[in-house]
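First the structure, which I've put down as structure tokens, then a few questions once you've had a look.
One protein chain omitted, others in place.
For reference, chains read A and B in written order, and residue numbers begin at 1 within each chain.
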Amino acid sequence: MYGNDFAAVDAPDGGLLGQVEAAEAALRAAAARGRGGAVAAGADPESYFADVINADQKIEPRDWMPEAYRRTLIRQIAQHAHSEIVGMQPEGNWISRAPSLKRKAILLAKVQDEAGHGLYLYAAAETLGVSRDELVDLLLSGRQKYSSIFNYPTLTWADVGVVGWLVDGAAIVNQVPLCRCSYGPYARAMIRVCKEESFHQRQGYEILHTLAHGTPAQKAMAQDAVDRWWYPSLAMFGPPDGDSTHSAQSMAWKIKRFSNDELRQRFVDMCVQQAETLGLTLPDPGLRWNPERQAYDFTQPDYDELMRVISGDGPCNRQRMAHRRRAHAEGAWVREAAAAYAAKRARHEERVAA
Amino acid sequence: MRARRGLSHTHVGSLHAPDAELALRHARDLYTRRQEGVSIWVVPSGAITASSPDERDAFFDPAADKVYRHPTFYEVPDGVAHL
Partner (left out) sequence: MSARSEPVLRAPQSRTKTSPVSASGPFEFTLALGDDALVAAQRLAEWTSRAPEMEEDVALSNIALDQLGAARLLLTYAGELEGAGRDEDALAYLRDDREFRNCLLVELPNGDFAVTMAKLFFLAAYQLPLYTALAGCGDEQLAAIGGKARKESAYHLDHAALWVRRLGDGTGESHRRMQAAVDGTWPYVHELFAADPAAPVDPATLRADFDATVTTVLAEATLTRPESGWAPAGGRDGVHTEHLSYLLAEMQVLHRAHPGARW
């Protein structure tokens, strides 16, 4: 039903899904090594933590961890969870108008997956001693961020395709290394998310492929969407390495495995051939193969724009937050009713038991 | 969650719900979107008592020297089958 008959996006190294499965195998292998007692269970928690990280094993919720490690993880996992939840909006925008019933079903399932992924990630964050209510509060009050890409509007149906191809594609390039993150609950959540997301990128690519091989109006719609989303997608990898504030420590803790620029380059190299197959043009006159680097040279996104969008002045920041706040506020009476009902039942059962 | 008949239940994740009835349904909606299960248990997190990493040595190290519990501890003379 989800277009498994269409397999044009596989990377040469067995595909991103293969990398996710490799990460899962590595996780199991590291767990198996641990049984032999490779990590000394000493009295000093700091060196124990360092040993676990060095041995490529996983830190688990009740282990001692440096406070900064905990804070970094909470911030990153929460931001990731918020991104899934807010990210439902730009694509959800087209569910009601999807141009065929098949596309409607696929898109609905995809946006639903994002809600599910948000929930997996909030659950992973909660293992660090913070509650989901607190995190939602931090989002709604603007003290925590979500991926700035979702502050761009989905203006046409082709945007749904491009969000799947480029935005989900960039997200996957970012997320696949997180399957090897040193924090167990986050790594396991990411493995699950990445496995489920493998259909998201393909459905986006399939939409674009159909449009690009459709009527002239459809093809123009597809090209226009690629033109608008290309640079914001490149900006998803964050500021260039020189300006990135959190990177070095996160790399040392094995929360992060590759730098922003490494991942951005990997993404560009993947997209060029995929765009050619679509017959669409990436809007970068400077894009060309560099045989010395064995990689594509490309024009960097406008990082000033990225900073403006992050700080709240993107096209849709206010709209996205207002939508989220409204859903939360309008649901309050329902959540209260469910809690009141549960309390009544509990009292009733106590009485019956007494 | 029991993935298939014949397998043990394994932990798949957490969720929020005001009561057990809703928790079970949310678990079905959230964790079986791709036919991942045939049976679900839900347990309130407050009802779980977990061992602490501080107790790790006392809890789990004593089993380390009881190698005789594993079949690989024993030497089997050459030529003996079905053992």
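Operating definition for what follows: a residue touches a chain if its C-beta (ideal position, glycine included) is under 8 Å from a C-beta of that chain, and two chains touch if they have at least 3 such contacts.
As the structure is a computational prediction, the values presented were derived from the model and not from experiment.
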{"item": "Selected from A:T127, A:S147 or A:Q218 as touching the chain missing from the view", "value": "A:Q218"}
{"item": "Among A:L17, A:A105 or A:V272, residue touching the chain not depicted", "value": "A:A105"}
{"item": "In chain B, positions touching the absent partner", "value": "15-17, 21-22, 25-26, 29-30, 33"}
{"item": "Chain not shown, touching residues in chain A", "value": "85, 88-89, 92, 95-105, 108-109, 111-112, 115-116, 118-119, 122, 157, 207, 210, 214-215, 217-218, 323, 326-327, 330-338, 340-341, 344"}
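To be clear about the criterion, only the chains that are shown with their structure count from here on.
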{"item": "Separation of chain A from chain B, taking each centre as the mean of its C-alpha atoms, in whole Å", "value": "28"}
{"item": "Complex contacts: residues of chain B adjacent to chain A", "value": "13-16, 18-19, 22, 30, 33-34, 50, 52-53, 56-57, 61, 64"}
{"item": "List of chain A residues in touch with chain B within their complex", "value": "37, 41, 60, 62-64, 109, 112-113, 116, 119-120, 123, 126, 132, 196, 335, 338-339, 341-342, 345-346"}
